[in-house]
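Right, I'll just put the structure down here and ask away after.
Every protein chain except one is present and positioned as in the full complex.
Letters A, B, C, D and E mark the chains as written, and numbering starts fresh at 1 in each.
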Amino acid sequence: MSLALIAALPFLGALLPGLMIRAGRTACATATGAVTALALFLLALQAPAVLRGEVVQTRIDWLPALGLNATFFLDGLGLLFAGLILGIGLLIILYARFYLSKSDPMGQFYTYLLLFQGAMVGIVLSDNILLLLIFWELTSLSSFLLIGYWKHLPEGRQGARMALAVTGGGGLAMIAGMLILGNIVGSYDLTVILENKDLIQASDWYLPALILILLGAFTKSAQFPFHFWLPHAMAAPTPVSAYLHSATMVKAGLFLMARMWPVLAGTPEWFWIVSTAGLVTMVMAAKIAFFKDDLKALLAFSTVSHLGLITMLLGFGTKAAATVAVFHIINHATFKAALFMSAGIVDHEAHTRDLRRLGGLRTLMPITFGIVVLASLSMAGIPPLNGFLSKELMLEEAAHTTWITPWAMGLLATIGAMFSVAYSFRFLAHGFLGPVRDDYPHKPHDPGFGLWAAPGLLAALVVIIGLVPMATAAWLVDVAASAVTGEAVHVHISHWHGLYAPALWMSLAAIGGGLVMLGAYPRLRAMWDATPRPEAKRIFDGIVEPLAALSRSVTEGLHNGGFARSLVLAVLAIAGAAYWAFDGGSHLAGSRPTLPVTPVTAIVWAVMVIAALVTPFLHRNRLVALILTGVVGLLIAPLFMLFSAPDLALTQLSVEVVTILLMLLALHFLPKETPVESTVPRRLRDAGIAGIAGIGIGGLAYAMMTRGPAFDPISHFHLAQSKPGAGGTNAVNTIIVDFRGYDTFGEIIVLGIAALVIFALSRTLLHDATVNRRLAAQPRQAESGDRHPMMLVVSTRLLLPMAMMVGVYIYLRGHNLPGGGFVAGLVFAIAYLMQYMASGYDWSHARQRYDHHALIGWGVLIASLAGIGPWFLGLPFLTSGYEYVHLWPLEEFEVATAAIFDLGVFLCVLGAILLALASLSRLALRTGEGANTRAYDIEEGT
Amino acid sequence: MTTALALELFLSAILFGGGIFALVGSYGLLRLPRPMQRLHAPTKATTIGVGAALLVSALDMLGQGQISWQEGLITLFLLLTAPISALFMAKTLILRGEADPNLPDTGTGKPWATLGQERPDP
Amino acid sequence: MILSYALGFFVGSIALALILNLWRLFTAPTVTDRILTLDTMTVNVIALVVAYGIWAGTGLYLEVAVLFALTGFVGTVAYCKYLLRGSIIE
Amino acid sequence: MELLVAIAIGTLTAVGIYMTLRLRTFPVILGLTFLSYAVNLFLFVSGRLTLNAAPIIGTPEPYADPLPQALVLTAIVISFGMTAVIMIMAIGGYLSAGHDRIDLDAAEDGDAK
Amino acid sequence: MSHWIIAPVALPALVAALMVIGLRGQLSLQRIASLATILALNAVAVALLWSATLHGSEAYFLGDWPAPFGIVLVLDRLSALMVALLALLALISTLYAIGSSWDAKGAHFHPLLMFLLMGIGGAFLTGDAFNLFVFFEVLLIASYGLMIHGGGAARTRAGIQYVAFNLVGSSLFLFALALLYGVTGTLNMADLAQKLPTLPEGDTALLRVAAVMLILVFAIKGALVPLQFWLPGTYANSPGVVAAMFAVMTKIGAYATLRAGTLIFPESLPATGPLLQDLIQPAALVTLLVGAVGVLGANTLPRLAAFAGIASMGTAFLAISAFTPQTTAAALYYILHSTLATAALFLVADLVTRHRAHLRLTETAPAIAQSGLISALYMAAAVAIAGMPPLSGFIGKLLILDAFRDQAPLVWSVVLVSSFLMILGLARAGSLVFWKASALDPDPDEPVREPLAFAATFAALTLLAALTVLAGPITGWLTDTANSLADPAAYIAANKLGAGQ
Partner (left out) sequence: MKRLFPHPYLTLTLIVLWFLLVNQWKVGSLVMAIILGTVIPLLTSAWWPDRPRVKRPFSLAAYSLLVMWDVIVANFQVARIVLFTPRDKIQSNWVTVPLDLHSPEAISLLAGTITMTPGTLTADMSACGRALLVHSLHAPDPDAVRDDIKARYESRLKRIFE
């Protein structure tokens, strides 16, 4: 449990800074520090057990199905890293309290820092690689926030994005690698994986897994060729650089390589990839560091170089080299963090970090100078400081490693060390030695204790470890290295390995060479400046910006808002997929006898097909197109009728006429002509696409019609039960109001919604200034002076009641004969529309006693209540019943509750159509035009 | 000659005539040269064609002892509406200048309604 | 028997009429003519529907004829109103 | 007869698709209307073709399959509602943008607040 | 319990009707009614989940007609889950709509929302193929109204395309259903499942065409490439809160595909075999890439969110396409996650949109008000949608990757490369909108306006966190659900087919 708590504490604590900042900056820092200290304390409680060689474990089931569990374990390696993270974290918190200015949002900073800290602790304590991945990505995210903390700096924003892109991307690769590993072993538990070296290394998937995992590690640890992001991350505040980019996050990659070392290392692939990457990184980054003027950039490349060194050591795959790697991790953390903080102090005090503008700080900032001397000499590998110890051991290992040739590794390592000496000395010499200047941007002096305490402590460690390594560090190296190698390690660290140790001479060569290089700096710098070299940021931008631009052009090119193209692709996809599916099945031509062609049908058919075919040729005159569409629609009705579907004919007809009215209303607002815009090839293409669709659908229709259904259709039940079960002889109607009344319920709601949408949009349009301007500016055609011809008005007075009568008749007989609430509603609606057309909207509407909205609402309500009613009898929604009633003196008649539902249908349809067309006609009332107050315009009776 | 045969012959004659009229109506649409003239043909001839069919439909049931009355309704409806359709088409022709242009005077001092000004609302 | 021949003749006439209508629909010199043609077609189709009802010996299709009449009328008036006033419901 | 109907359905589909591929809202809407005619017929013929067999119980058998007829009824109504909605949207689009092109330009994207 | 199955349909319909009759123009009463209904829906959803977990599949025979002759609703674990997701999202969206006053920008927002809920709920619950079409239409037409809510040239014009494309989709749906009925003579999904194994050999080609057409309809809803073109314009131009609600609408495509692929056209069906998988999987992979590329290349924040939505649909369809219990469980988890995540992203995008001069990501705009709060929400939503830890997207991604270990090289690389592109795109956009903007124009400390809108957004993200923390029990439940989908016997049995013979 306590391991989980250690990992969780920083996350829980991340809530504190935001709250505590109200109590002041010190309180905020104290709270943050307390959280870290508590975690460190808890870790320390576990340390004795680990030092005894035990492995402390905590397991909380989280997602057992996937094998992702909150499983933690603490061994030597974990202890080392967790200690570093929390320990240095504590120092950074202290340092940051004094480093951040008053204008910086400190609460945010500490929150991000604690999130990061938690993620790092999580990585090093995870006993589950999926859990580890989670923490891994969390470090990328939290570091993104930390690097971009100073969001006003463009470098900060870009650096943050670059870091996220590289480390996040590597993390994604690592996900794949880890999953492969888990699949090979059959478990995502690290402890299980670590026991399966042979299984893993024998697997075909070993190399892919290795490469993917190393991608994660290399990106995080800024190994060549992914080293370029780290210097750009230096735009972050110095505490961030010191913490993330020297002590912790960049070491996560190393940690991972160390962690996986027992199962991944020891193969030629591992050796070649890891040690080569490390070696190249070490040498190249050291060289670059030498020429950097920005203190933090110099330190950043130096960090890259040292990480390369450690990577290289891990790559050797030997127990001894791994042990040295562990030792150097400790040492590097101490001197590099101290140096970063010192650089921050210089920046803080002198307001510059540029080596060209510094120099002579030795006397102005003696304390800082002292710290820098110790740390930079350690970095240079000068005895007896701790950096010397591990570098010596490294050179020894390098000298005994064959890489291409027996001596190449040793030589390159020495060259790397030489550069390392050179930049360390340059840091010291160009920054602190030399004459005192009078042109610092700000007069520097030593900072207060709060700011130098942390680097001071680290510098002390540099010395102490350097002097008495066996007493101070060896135990930690032992447990950690044992954990890495899986074998008991008892390291022996000494300052003197004898005259025959190659490392001695390599070391001397490095120091000598470094001094010479520092002396020759101006000339070397001139050569360096003269050499063209790729700039990381430009390369990164050169990849990412074109990628983004490409994405943009692909995306916008693909989704360019063109409707026709999207439709063409859809049609082709559908046709292609359908053909492919058809081709993959077997098809027997149908054997159902076909109907003879009857003359009436043939005529209707021919007229309809011809009218349809002509439409594309005549469609530019929109009224003509509409008339032709109307012809086709009207002729479908008799087709339905001829093929035994009178109900459909009724519905089709009444819907068609309302549609025509609607389209005419719409055409009033729209242009009357469609301009010629498409080219002939395009029209041919469209015709081709249309042809494909037509042939496909026609073919399917033919194939379907010429065969019988494979199984007894369910409609046999409907036919059989229409009369006895649903009490109606019109099977279509009983399906609509009873068997499948629920469909109808949905359908009337669709219609109701349509009307509401039309109402809402037309109201929005009427409130829109642009729309009103355009409406007022609509060109007016020559218009008849007779708005409401008297004859129409008079005939409507008769037609309206007549049509209503017909509507009621159709409604009542629907259950038994063609008709029903739907058609009745349409007939009523058409009758009302006739009235509206005859006498105009205002005159007619003023005399309307009920509201269209209410009609829709009542329709839905009545239909719903017809559905809900049966609940009270314990029956399901929409259950209907019917009864034959005999009331003297009337003949026996049938009362069906389905009629109530049908009434709802009727009302909803009526309301919907009236509301829709009324909304459209409201829009047509031009601004400034008075309402008509008479039924007709003729001056009657004069 | 039985009553049934007489009825059948009668109905056949009506249908025959109705067919002719319907055809004449549609033919007139093509043959007559001026738009206003064309308006005459279908409004009358075609209507009579339908009327014939409706009459036959109504009487056809007579042989089975009952008369269907719904046809009467349709006929009534057609008679009620055909003049209004014709009026509207004529008005359209007049407004668009497609009718013969030399309209006579109304004799009332006011223009024809279609060509007049909108009557302002009070 | 005779009636069915008569019916055949009737249907044939309507068919011919409809084809003439179609021809007119495409070649009409004015849009008003197209409306007139449409109106004529509607009436012709009503005749066809009624004839089919006679042939089928059922009154089931009369409502279709009623609705056709209503539809044709409202459609014609609406098209004309559109040409006369622009807005069909003012 | 089946062949004729199949041809009609195919023709309506093709005309519908062709019109839907035009560049202005009005022809597109007409195209969608044609498409819905085709769909309704297609759905209707899934009950196969029958002559003089309206599914009214009590009239002489056989009866046409009533289910597809009921389904087509639903489909007709729904497509009417949809047509009405897209029509008002076409009007709204024209009145607020000043043109009735159906394609969107990248530039105008997202100006709506 | 049984009548409660209809409640997700009947309740909103009834309330919408009452609103239209009695509460027109009374926004505050409408808000109260909406919230009360949605809270009730949440309660019903919990009850349905509970019932489905305890009792398994249950059918509701509408009109008391036996299946397959009447229409049935079928409550099973999957439909209960989807209804619950819908109810939750509705709550969040409604709170946001009220908090941001989106609902005051035009008429009938609340009735349309109610109808939308009715439509989606009905689509999830129905056991009848044609009824699925009807409820698709209900939800679509309500969505049309909501999409153009508030008006404006771009929105309305985008709406036209949305409607037009979906009308083509509806046509396709009907073609497919007609073919299905024409070949089999039935519409009940369980009945289809029962009958299809004995389909005569000579009919299989037509059935396969019907199956493919049906799946492509769902693919349109789910924005699967190459049927995704409608989505960016639609979502980017929708009111943010509506776009958030749309997050569940795309999932209907996924749901229906899953239902069809497990119940009606399982791989064991000789006629179709691996047809669905072969069709969907390549498309899903391309969809994922197209979405991810779009996230990187989007030129406005709402468009970015739209492409993120496309990518999430690609992932969901990918997971669905294998139709194994393990992948299905992963798909379900991912659907839960991505619905909430996409919704959250749209809400954040809307928070930005409504506080900003312009939306282009190609140039900087002045800082937005309350940017600190909004940027934190954006960060969380971006983390969620990109599938980064600690939010549930990462777990969803892991589940899917793990489930696809057999097809690792292709599937994994597409998923991971897409994640990478999305991370790049989201970081880029966030940096531009929040960091760069406030660098130009640092935002003053100001009190939180529209607290309800923020709370709603925060709630979505909190749910994602809950989804993460409770991943174990949830995936356990989902695995049981996936297993029950893989063996639809209980679903079919609930329909009591043949009881009416």
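In the analysis below, contacts are C-beta pairs under 8 Å (C-beta built on N, C-alpha and C of every residue); 3 or more make two chains touch, one makes a residue touch a chain.
These numbers were taken from a predicted model, which means no experiment stands behind them.
Touch, as defined at the top, links the missing chain to these shown chains in the whole complex: A, B. Between the chain not shown and the residues A:Gln201, A:Ser390, A:Thr796 or A:Thr897, the one that touches is A:Thr796. The chain not shown here is touched by just one of B:Leu15, B:Val56 or B:Ala113, and that residue is B:Ala113. Among A:Thr601, A:Ser839 or A:Thr879, only A:Ser839 touches the chain that is left out of the view. Checked against the full complex, the one of A:Leu433, A:Leu569 or A:Ile938 touching the unshown chain is A:Ile938. Residues 785-786, 789-791, 793-798, 800-802, 804-806, 808-809, 812, 835, 839, 844, 847-849, 889-891, 893, 935-942 are the ones on subunit A that touch the missing chain.
The chain not displayed touches subunit B at residues 20-21, 24-25, 27-28, 31-34, 36-37, 39-41, 43-45, 47-48, 66, 68-70, 72-73, 79-80, 82-84, 86-87, 90-91, 93-94, 99-100, 102-114, 116-117, 119.
One rule holds in what follows: only the chains that are shown with their structure count from here on.
Between subunit B and subunit C, the least number of touching-chain steps is 1. Steps from subunit B to subunit E, taking the shortest chain of touch contacts, total 2. Farthest chain from subunit D (centres taken as the mean of C-alpha atoms): A. Across the assembly, the mean Cα position most removed from that of subunit C is the one of A.
For this pair, subunit A with subunit C, the centres built from the Cα atoms lie 59 Å apart.
Averaged C-alpha coordinates give centres for subunit C and subunit D that are 22 Å from one another. Within subunit E, the positions touching two or more other chains are listed as 130, 134, 137, 141, 144-145, 148, 150-151, 153, 156, 161, 164, 168, 175, 178-179, 181-182, 187, 233, 299. Annotation for subunit D: residues touching 2 or more other chains are 20, 25, 28-29, 38, 40, 42, 45-48, 52, 54, 56, 67-68, 71, 74, 78, 81-82, 85, 89-90, 92, 96, 102, 104, 106, 109. This structure has the following touching chain pairs: A-B, A-C, A-D, A-E, B-C, C-D, D-E. The part of subunit C that touches subunit A in the complex is made up of residues 8, 11-12, 14-15, 18-19, 21-22, 25-26, 31, 34-35, 38, 41-42, 45, 48-49, 51-52, 55, 60-61, 63-64, 66-68, 70-72, 74-75, 77-79, 81-90. By the touch criterion given at the top, residues 52, 54, 56, 59 of subunit D touch subunit C in their complex. Across the interface of their complex, subunit D is touched by residues 556, 560-564, 567-568, 571, 592, 594-598, 601-602, 605, 608-609, 612-613, 615-616, 619, 622, 625-626, 629, 632-633, 636, 639-640, 642-648, 651-652, 655, 658-659, 662-663, 666-667, 669-671, 674-675, 677-678, 686-687, 689-691, 693-695, 697-702, 704-706, 708, 713-715, 718-719, 722-723, 729-732, 735-736, 740, 743-744, 747-748, 750-751, 753-755, 757-758, 761-762, 764-765, 768, 770-771, 774-775, 816-818, 822, 909, 912, 916, 919-920, 923 of subunit A.
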